[in-house]
Structures are given as C-alpha cells and as structure tokens.
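One protein chain omitted, others in place.
The block that comes next holds subunit A.
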Amino acid sequence: MPSLGADMEDGTLVEWMIKPGDTVKRGDVAAVVETQKGAIEIEVFEEGTVHQLTAELGQKLPVGAPLALILGQGEAAPDTPPAPPEPVPAPPSAPSSPAPTVEPTVAEAPPRPAAAPTPVARPPQDVAASPAARRRAAELGVDLATVAGTGLGGAIQLADVEGAVGAAPAKTGTAAVPAHEAVKPSPMAEMRKAIAAAMSRSKREIPHFYVSQTIDLTPAAQWLEAANADRRPSERLLMGALFVRASALAAARIKAVNGHYTNDAHVSSDTVHAGVAVALRGGGLVAPPVFDAQDKTVDETMAAMRDLVTRARAGRLRGSELTMGTITISALGDTGAEAMSGVIFPPQVALVGIGAPQKRPWVTGDRVVPRKTVTVTLSVDHRVCDGRQAARFLAAFDDLMQSPEAL
C-alpha cells in the first residue's frame, strides 16, 4: 500500500487490475484503492511477473503493507504454476551456495530514491523515525508502521506523526473522539479531512510569503480567441492551458520555486510536473500534475489537463498523480475574485494563484486604456527562496504571457 501523501494512513483495496501470471512493468496499474481522496489507481514500480495477490478485496491496509508479490526476471519462480495461496514463497533453498539473494519485490514498493522525491512509506519491520517522532508517537499511541514518512529515505518526522493523528484522531483514542465515531464518514468528509491535514501541516511548517503582479492579459485573450475561432470544440484551448504553460516555463527557469522540500532541504527538480488544482463538484480539491510540462506544447498541455479533469471528476487518478507534482497552479476561473493567495501543497515549495481576469484601466505610454488584466500571486516557501527569485518568476510569467504564440 503506497503512501499517496503524508497525511495518508491506510487504503481499502477495491479492485484488482492484475492477476497471477501477468507480466507487469513500471507504470502499469495494479489495483484501485479507496482513499480519503477518492478511488486511486495504484501503479507498479517494478518489472516482473505477478506471482501472488496477497491482499483481499475490501481489505483496509496500512501504508506499507504488501498487496501483491511480483517476481523479477529469473527470480525464484516456482516450478508449479499454481502458487500456494498462503505463505509467501521462501527464497530458493540453496543453503551452501551464496547465490545472489534477490528479494521478492512488492508490487507497490515506493519508487527508488533516484526517482522523484515523493514521500515514501516503510515496511513495518523497518521504520526509520526521528527521536522526536518516536517520542510523540509513543505519547499518542500511534503505530509508526502506519505513518508515512517525508524525511530522507522516508524517515518519519515529528510532523508526520502529528499529521497522521490530525488526519484520523479517532484512531488513537487519546484525542477527542466524537460520539458518532461509529458512523461511517461520507467520502466528502474524508476528503475534507485529508485537505485539512495537508493544509494545516503546510501552514504549520512552511513559512509562506506572497508576491503579486497584475499583468496585461489582452494579448493572450486575443490570441486565444483567434486560435479557437478556427478550431472544433474538441481542439479548443482554455486560458488555463496558457497559464499552466507559462508557469511551467517560468518554473523551469527559476528552479528555486520548483521541486520538493524534504529532510530540511530543497530538492529542486529539472522537470516541471505542473499540478493543476481541480475543484471537484460537490466540494473538495485535488491537484494532479501535467507531467514534464516544460516540454509540452500548449495543445499537449490542454489535452493533458482535459484528461486530468475528466479523471479527477470520475475519481480515477493514479497514485503518482497525488505525489509527484513539483509546483501547483490554481486558477479561480473566468469570473469572481481578482486575486488569491494560496496555501502551498507540501512537499512542494510554491503555488501560483491566479485570480479571475478583470477589465481595468491600464497605463500604456502616457495613456490610460481599458485592458483585460489578471493578478498572479506566487506563494513561496521562505526556507527555500527569497522575494527576488519570486519576483523573477512573476516577471518571467508576465513576459511569457505577452507572447502567447510562442508558448
């Protein structure tokens, strides 16, 4: 059971997408898991053959628990095809010869450290945690094996323990337990709890600061109108795609605002996985990323956003889409408030908040003219970067939006 965010404790297996004997590779969807953030498709991080499905449908499993056994190529494949259902196959019995021991890999093992710096969960028998985290966990009666660590190599930090408790106070029995504990909370209540845990952690840990700039949106709006006039509906663009594209290019230039903050250090990323905040109808919010957004055209960006929004609404996002974003873009839409100072989505270090476009008086040369404008506010982690870099990001964003045809 992978960790899909620092606030996740467990998930319920609701559907298998693989069966014993299947050949799988990295990125294949192995199962669907019900979490606080809805149904999430869980991906495989290894290559091999599915040997055994160890978890049962309907089972609620803590983060780190094995779901299935995948054997790597040439690895201890049993001679008899039908695998025994119960015990996990022992390593090949070759007592004297020191054959290279290849450990069976768990389907949902977290990505290797070389991959994007996502929070990872450790198996229960191998929990790395800071002394403060251990002490606090003991005080609160939290089982560290159920806590997703965000430190180096997945080590559990104090805030992870507190975040885990905040996410599910009923679990420990020491926190206030509401009288209606037995009532199964609605999916929306669960989603609110997940958002509350992530946002509380963000405001507790991240020293936010905010830098704003109002930019002339007229060139982009005119370009978009002309571009869409020749396009069928299925090929039309939204202003949001231009915002995401400009944000990705600006973040690729100003690397201080891109990446993750883990283990008391900023791990900047060469690629920009641009999280797009998607409001779910009926409430709730998710921010799955457009992967490698710095290399996508506007059309590719738009196609990716359409796909993300559709799947987010249908509750079919993938596990990697909950953890791998390196910066988030949140736009208020066509109408409404003119500016938004957002809360950073940990472990990211910046969020681009875009207000609704407004018609405003604008000074050009010595004249005041009516222009369509938009106010962009960058929320930044002050542990990672300073006002000057944040201002450079906004200047780059502005510059990019003035030449929409080049985006």
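Note that contacts are C-beta pairs under 8 Å (C-beta built on N, C-alpha and C of every residue); 3 or more make two chains touch, one makes a residue touch a chain; residues count from 1.
We take it that contacts and distances are computed from a predicted model.
Matching "RNA polymerase subunit sigma-70", "Acyl carrier protein", "ABC3 transporter permease C-terminal domain-containing protein" or "DsbE family thiol:disulfide interchange protein" against the UniProt entry of the left-out chain gives the name "Acyl carrier protein". Although one chain is not drawn, the whole complex shows that of A:Gly58, A:Gly74 or A:Gly282 it is A:Gly282 that touches it.
From the set A:Ser200, A:Gln213 or A:Asn228, the residue in touch with the chain omitted from the display is A:Asn228, counting the whole complex.
Note on the undisplayed chain: of the listed residues A:Val14, A:Ala76, A:Ala128 or A:Leu238, the one touching it is A:Leu238.
Mapped onto subunit A, the footprint of the missing chain covers residues 225, 228-229, 232-234, 236, 238-240, 279, 281-282, 305-306, 309-310, 313-314, 333-335.
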